[in-house]
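Removed from the display is one protein chain of the complex; every other protein chain stays in position.
Coming up: subunit A.
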Amino acid sequence: MKQKKKKILQGGRGRCGCVSSCRETRCSVRMFSVLKERVGQILLPGDEFCCGPQDTLPLTDSGKPERLVAGPGLRLSGDRLLVSRSGVLRHKEPNKFWIESQQRRYVPAKGETVIGVVTAKAGDVFKVDFGGSEPASLSYLAFDGATKRNRPNVQVGDLVFAQFIVANKDMEPELVCIDGSGRANGMGVFGAGGLLIKVSLGLVRRLLVPNSELRADLQQLFPCELVVGMNGRVWVRAGTVQQTLILANLLQSCDTMTAPQRQQLFRNVWTRLHGAGLTEDPKDQLVLCGGPEPMDFLVFV
């Protein structure tokens, strides 16, 4: 009994003081409340969460064993949860926590879809550059309808929209262009008549988040198509080259804008396109594409 108490006293911050028997459940319940307290706060790499001494454990909610999901930016190390990225702690019901941060460097994660450029054909795999630390490999069998006899038609320089099936810090990342059931489902080679641009990962997130304002703004502009890779690459295509360029410029400038600025910009572009602004006059077109007249509509308004 004495020993037990001593153990608890020793285990202050940084060490798990729980008694080993039901440690995991208690830890996670405790961790849950600690994390929840700090949602919305800014955390720095090296910050850590631990279960803390056991005696403060509220008896009421110790019954439910909660499974905790530590998203990107949080790393599990033994009993502790370490922060590995600076940013704001976010929480989603019921049990997900992650760090939201603004960055341009992409680290592959399993299951994410990215836009890659085929850089080499090496035997039965393609090497694909996706903007990470190392090129990924993409098997020629990992395409919809591909067999040993029937190779997919992929050339060096092609763009592929693919999904990570292996993304591990110690291994070469591996991409596939099919989902679990062997269907393409929007993945594969694409990219005729469009333009590939690079934006920040934050913008990608803003584009794809449910109920995204940015997407709603884009929707009102003109018919267009986007392929958005989680690696910060965005491929755009619209009816004409000019519209494609407008779209690309818009997206790239959106990266550093606040919501009101962006809405103002979109309104301007819209009036230019639909109102009196746009004609077939080459001068007008140059303005819209950012020609000799400086991209006046892209300068902050």
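Rule of thumb we're sticking to: contacts are C-beta pairs under 8 Å (C-beta built on N, C-alpha and C of every residue); 3 or more make two chains touch, one makes a residue touch a chain; residues count from 1.
Note that in this section contacts and distances are computed from a predicted model.
Missing chain, UniProt name from the options "Exocyst subunit Exo70 family protein", "Protein BYPASS-related", "Large ribosomal subunit protein mL44" or "M-phase phosphoprotein 6": "M-phase phosphoprotein 6".
Among A:D47, A:E112 or A:D158, only A:E112 touches the chain that is left out of the view. Screening A:K92, A:R105 or A:H274 against the full complex identifies A:K92 as the residue touching the chain left out.
Among A:R104, A:R215 or A:R272, only A:R215 touches the chain left out of the display. If you put the missing chain back, the residues of subunit A touching it would be 24-25, 27-28, 31, 65-72, 74-76, 81, 90, 92, 96, 98, 107, 109-113, 115, 161, 167, 185-186, 205, 207-211, 215, 218-219, 221-230, 237-239.
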